[in-house]
Every structure is written in C-alpha cells, then in structure tokens.
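All protein chains of the complex are present and in place, except for one that has been dropped.
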Amino acid sequence: MVWFVPTLLGLLAIVFFISHVIPADPAAFAAGENASAATIAEMRQRLGLDQPLHIQFLRYVQSIFTGDMGRSIYTGRPVSEDLLSRLPATLELTLVTVVVATLVGVPLGVVAALKRNSWIDHALRLVTIAGLAIASFWFAILLQLFFSMQLGITPLTGRVEGWGPEPITGFYVIDSLINWDMETLLDAFHHMVLPVATLALPAAATIVRFTRAGVLNALESSYVLYETAMGYPRWQIVWKYVLRNALIGTVTQIGLIFGILLAGAVVVEAVFDWPGLGLFAVNSILNSDYNAVMGFTLVAGTMFIVVNLVVDILQGLIDPRETR
Amino acid sequence: MATRDTKDLVAGIGRRDLLKAGAALGTAGAVGMPHIAEAQRGGGGRIVFANGSAYDTMDPHATFDVGRVAYRLNCYDGLMRWVDNPPKLEPWLAESYTASEDGKTYTFKLRQGVTFHDGAPLTSEDVVYSMERILAVKKGAYPLFAPLVAPGSTKALDRHTVQFNLTTPSAIFAATTHDIYVVNSALLKRNERDGDWGQAFIGRNDAGSGSYIIRRFDPARGFLAQRFDKHFLGPAGIAEIDFRYVAEVNSRVLGLIRGDFQGTDPYMPQDQIVRLQADANLNVMEAESTRLFYSCIHNQRAPMNDINFRKALCHAFDYDGWINNILGGSVVRNTGVVPNPMWGAPKDLPGYTYDIDKAKWYLARVQAPMREIVVAGMIGYEQSIQAASLLQNGLTRAGIPSRLLNEPWPVVSNKMRDPEQMYDLLFLWRSTYYADPHNWAGELLHTNRHRGGNASYYANPEVDRLLNEALATPDQAKRAPLYEQVARISSEDAAAIFIHNTKWYGPFRKNVSGVRFCPIGDGQEMRWLSIT
C-alpha cells in the first residue's frame, strides 16, 4: 500500500520514457502529423523539450496531475475529456463481466475441487486451458459469425440500438433505470451478451482455476480435517468453512481478473464497436493519435493500480492474517 | 471595374446552368430554381444512416472529405450548391452572382430573409466572417481558397451583397463556393475563446442555417439533427436525420438488411454490395460518378524522375485483375486524369495495359540505379491497401524491389504536402469537389499545386500553360480541348498511374425515396428524401 504512490510515479516514468525519449523527435510527435515546421518548433518550446530530461519529467508529472494529457490530434479535444466520456462504457462492460465470470467460475471451481480427478475435473481443466488459449478477438468474431450473422439473435455491435438514454451517469443500465426505461435496459443487456461472453471466457477460466486451488487448500487444512474427524456432515463443512475461504481467495484475485478484462477490453471493444476506452485506444492507434494512446496507457495503468490497491485493502479487512 | 452578368461570363460549370442562374437574377425573386423549391413539405419520419467514417467535429470548416460530408451538407448552407448528376451548380444562399471581365472579382447577391437556426438573419457579414474563418482556421476547404483569396480581401458591399477579390483570375471560383459554408458569425463571436474563431464551440454545437439543426453530437456515435422548418427552401421531407458512426462494414450491412438503418455509405468491398443487392427489401441505387482512383508517382525522385521507369510502373499494375476480379466489374477503367463522364476527358486515350514484358523493356532503359520503391496505401481504406499490394505483385514480377507502407490519412496528407517526405507511390482517390475538369487536371498536375493536390510533384511547362489558359477561358467549348490535351500529355508522361473511375452505389431500404445523387456530397443531402 505504501508503494501506491511510487508505483504511480513509475508508471508515469514509463509513459514519459515511451513518449519523450523513444521517438526521434518528440515535438513532431506531440504536434501531430499535420504540423508544420513552425508549429513543431513552437511545440518544442512549449513542451520544454529544450530543457534537460529531469526538468521535462517534473513538468510532465505536474501537467498530468493537473489533468492535462494534451489534446487529441484527431478530435482536437483534450484527451482527458475524451477518456472520461468513454470511461463508463468500459466500466459497465467490465463490471457486468466480473459478475458473470464469478457466477460461472466459482461454482465450477468448487465442483472441480470437490470432484477432484473425476472426468468433470479433467474436462474443466481442458476447458479452462482452452479458454485462456483462445485469441479473444477471434472468439468474438466467431460469436458474431454464428449468433449475429447466422442466427441473427444478437446485435452485431454497439451498446444500444439508437442513441441510448440521456447520459446521467454514462452507465446505460443505471441511466435507463433512473428513467425507468425498461426497453432500453433490455436492449442494453441484449447488446452486452456477446461482448460479455467474450470477455468472461478467460476471466471465468482464471476464476475456476483459483477457486479450485483455494478449495483444495481449504479441504486439506488442519481445521477442516479436524471437523471431518469430528464427524460433521461433509456438505456442512464445505458450506461453512471451505466455501468461505475459497471465496476470500477469489476476491484477492479480482485485481488480476481486472487486468485480464482491461487488456481484453481493447480488442473486444474494437470488434464489438463498444464506445469505451478500448475502442478509443484502437482508433487512436489507427489515427496515430499519439497523445491519445499515451493518455489511454496512463489511465488504464492507473485503473489497474487502483483496483489492486483496493483489493489489498479489502483483503486486509476480510482476512487480517494475510495483510501484506 | 466593369462587371457583367453571368450570362456572358460562363464559368467552367456548363453554360446552361449558369444561364438559369442568370435567369433567376432576372426575375429578382427570392425563390430558387423551380425544381428545388418543390421540396416535400412537412413529411414525417426519421432516417438512420450508417456512416463508416467518424464525425469527430461538427465544424463545417474543419473537414473536406466525402466521408464526413453529411453534417456540412445537411446542417449548413453554402453560397451555391451542386445538385444532381451530372452535377449542376444551383444558386443556394446566393440567388445570383456576377464576375468581372478579368475573372478576378466575383459579386454574390444573397437571398433575402434567410435566417439561422437561432432566428438571426443571415447577412453578407456572415459570409465575410465565414470566408475569413476558413482562411484563418486553415483546415477543410482551405487549400481550395488559400491561393485565390487573401485574408481581409472579402467585402460586404451591403447587407445582401458580398464581393470576393481574387488574387488571380479563376473561371472556377463560383464552382467552389459550394464549400463556403456560412456560419452564424454573431453566435460564434459570442462563444469565442482565446481567439479560436469559435472552434471549441462549433466543434460540438449547431451554428448554421441548413435544412437540419444539430440536436445531439457524440464523436463515438454520430449526430442527430432535426428539421429546420424555417429553411429558405421550405422544410425538408424527413423530420429527423440520424447519422450513426458504424465503423464495421458488417454492422452497416447487417443493420441495413435488418432495417435498423435505412441507408449507408457504399465504402465497402464489392462483395458486400453484391450481398446487399441480393436483398429484396433493399434498393441499391447505382450511378456513374466522377471519382478517380489513381496512384501518385513521385516524379522528382530517382528513379521515378526517369520517364522509362514511370512507364514501367504503369505497365506493372494488373488493371483487369483489379477491375474485374477484385472490384467485380463494378468500376470502369479510366486511362486519363479526367474521369470519363466529365467533359474534357479524351474519349480515345489508350493509356497503359498490364504487360510485364513492356515493363521490363522500359526498365532496361532506366539509367539510375535500382532501389527499393515504397508503395503506400491508406489505413482504413482497404482498396488503397489492396491496390498497393497488387502493384507490388506486378513490381516483383518485373524485377523492381518494393516495400509496402500503410499509414492513416492524417499522416498521409501531411507527407503529401512535403516532397521530401512524400512516398514513391501512393494510391488514393480524387473526389469531385467541383464538377469541372480542373478538379482533376488542374489540382493534380499543375506545378502551383505542388505541396497541394499535385502529390506526384509532376511538372511540365506545357501542361501548366494549357491549364492556365483553360482557367482564364470562360467558354467551356474552348476549355474542353485544352483539358483533353493535358490528359494526353500527362498520360504520355506517365505522370501517375490512372486506374479507374468509381461508380456510386447507394444502398437504401425500399421505403426511402427521393434520393438525389450528386458526385459532390455523394448523395448524402437528406432534404430531398422522404420515408414511408
């Protein structure tokens, strides 16, 4: 936890290095591809690129902390504004996926552990390894091919048909509930089916594996062995001790899951035209919109660090023994 | 300075059309052309149009491409407007114009009683402001006007008269006034920040007088606009237009087939157009357009500065495979710089054929040492990437080493403007910005368009002379042979690889009617449409 701030600074340093040190001419990069020589020279001065590197870095950190990530070369708007407006779409997708992946993954993991070495356990092992081996963009396209193009039962792309509810929070599920607009709510969920399925596959696979390991650990622990020896019914032991401990184990992995989802969001949003951070990043890549790509890296990295911090705190609350 | 009626000075726009404009002046009425005035009144409904390009701004002076033309065309008005196919230049905000004898002074008379969406009257001050804004913001149509109009030279003679004082004579100036989209100067001045010409404001908000009022805009989704009932031509046919940014080709196609969308742009592989044509609920309109697909050749860099090498390049492209196989015969071979349907295009220009032996023959005559040639395509425009690949294939067979480089349009357009950075070859389109052969021959070949449209950095004094003469000649009949000659010379010089002229496909649901295709704007002007 102590390391939160240094890690954040480290992230800034990496992004600073990529954006200011790697390119042959950072000013030309920052000014954008359309810039004239005069604009580039002006940009060099404005960015202080004529200063020594450590001064540049301090100024960079300063500007980031005041929320200035530069302007998008393509849209002309501040990158921070663009990113902020797209954050809810990604968060909504991610949160729904976490819920789905947990609901699917935890029970399967428990089953795999309880029926250790049965055919179910082996099958699940194969499926989870496969789930982590499949390229998510390819899986997404296969889902589209089958469910949207062949059967025509799911929307191909997008977040909602039409314009969606007036943005209040930016979360369509919440916004349509506020407006009590059931049609939009259903539509929003309908649009989520394929993206969530794509994202949830690797996430659920990971959860299954961790839950299985957690349950096995708990089953072999001394107090469970003791309770068993005392003659308590097995279901009661599983319910009371094993599950609880296994779930704690899963919660601690949410940080990891979140990383998987954030990475997955980049491609999944691109395939499903989901107007979130990931799609923004992909479009920025296509447009060589340099500030936007760096802004995305920073925001994605920060989100990841924050989630891990929160998980650490949660873990400390749930299980004080394991405080790191 | 003597001014004459447009009847005498027919610009490069087709004599009959201007005569009509002159006639409109004669009647002195505030009404436009009869067939324009017969707009459907008060129809209802809403059309959802799926657009493959993202609308990243709503500033009519910030973009110039066809992919994002919809908001310019539907929410803003220009002085004149191109309609129908073959394109006709119709009076729009201007009811008439006159040009001076020397072709340097153009005076436009504005319609009376035109208002902006906020009710403010549209006056000559707004036109002057818009012209200055184009020159100051330096985006969109700026390259079109920068060589002709100096900042501060445009004058409001009275409330409804604007005078443009050009730096050089131009027979085509009026033809380009389609792109002087007039913005609400009072509104913009109120919302100006740090001398930005209201860019931050207008990038997201409505400030026009056009047929539709921008109601919602989201770069990630598109824009939604509502009919402006007080438009000077009367209210448009459809109550609401919804232009959605739908990046994925398949989503556009599937959405149209399902009825989620009523129309979409045709920028997709021909294979998908064929799929749309097969659907009973759809009506895929077809029209002969004027959009040239070609490849720039950097004429000033070795070894491309050797005409033999350029001819070898022209013989290394598989035109038949491209047109008949990859594009499924949906386009027509265009051997010269001017699209076939346009006047000024020679009808008997043989051009080049795919012939590796000839390519090798010419190659053997090249003096300069061989090196790796960079062939560029544009990311997001698969056709240009595919054509680059196809050429590379031919080059390999002819024994020319090459490398493909695909870059996005913002990068490409920047490099085009710098002879040092320009690629050796680059595949792209030249769309119609004004229906005149000069839109191709002049913009792509004249030396004064170096760092502009002439990304081939082609230079031939004879071609320059012919183009200058054509620009100073008012009579179309006399101009046509000049452009034909330019086309012949540039073909002989192998100035670029001229490939095909596009056909326009307009995929719409069958309940949409009244689409009026015009190569300028690609049929995206919605006010003529109705929906049942």
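In order of appearance the chains are A and B, and numbering begins at 1 in each one.
Note that in this section a residue touches a chain if its C-beta (ideal position, glycine included) is under 8 Å from a C-beta of that chain, and two chains touch if they have at least 3 such contacts.
The definition used in the following text is that contacts and distances are computed from a predicted model.
Colleague: Look at the options "NADH-quinone oxidoreductase subunit N", "ABC transporter permease", "Formate dehydrogenase beta subunit" or "Cytochrome-c peroxidase" and return the one that UniProt uses as the protein name of the missing chain.
Modeller: For the chain missing from the view, the UniProt record says "ABC transporter permease".
Colleague: Could you tell me which of the visible chains the hidden chain touches?
Modeller: A, B
Colleague: So one chain is hidden, and I want to know which residue out of A:Leu84, A:Val104, A:Ile120 or A:Met149 touches that hidden chain in the complete assembly.
Modeller: A:Met149
Colleague: Determine which one of A:Leu49, A:Leu243, A:Leu286 or A:Leu314 touches the chain that has been left out.
Modeller: Reading the full complex, the residue touching the unseen chain is A:Leu286.
Colleague: Out of A:Leu49, A:Leu87, A:Leu132 or A:Leu314, which is the one that touches the chain we can't see?
Modeller: A:Leu132
Colleague: Hey, which subunit A residues sit against the chain that's not shown?
Modeller: 3, 6-7, 10-11, 13-15, 18-19, 22-23, 29, 125-126, 129-130, 132-139, 141-142, 144-145, 149-150, 210, 213-214, 217, 249, 252-253, 256, 259-260, 262-263, 266-267, 270, 281-282, 285-286, 288, 290, 293-294, 296-297, 300-301, 304-305, 308
Colleague: Quickly run down the residues of subunit B that touch the omitted chain.
Modeller: Contact residues on subunit B toward the absent chain are 248-250, 268-269, 271-272, 275, 318, 321-322, 325-326, 379, 382, 385-386, 389-390, 392-393, 396, 404-406.
We take it that only the chains that are shown with their structure count from here on.
Colleague: Just curious, how far off is subunit B from subunit A if you go by their C-alpha centres, in Å?
Modeller: Roughly 42 Å separates the two chain centres.
Colleague: Which residues, counting only subunit B, touch subunit A once they are in their complex?
Modeller: Of all residues in subunit B, those touching subunit A are 48, 54, 56-57, 62, 199, 203, 216, 218-221, 224, 242, 246-248, 250-251, 254-255, 258, 260, 379-380, 407-408, 410-411, 413-414.
Colleague: Using the touch rule from the top, collect the residues of subunit A that touch subunit B in their complex.
Modeller: It comes out as residues 32-35, 73-77, 82, 85-86, 144, 148-149, 152, 156-158, 161-164, 273, 275, 279-280, 283, 286-288.
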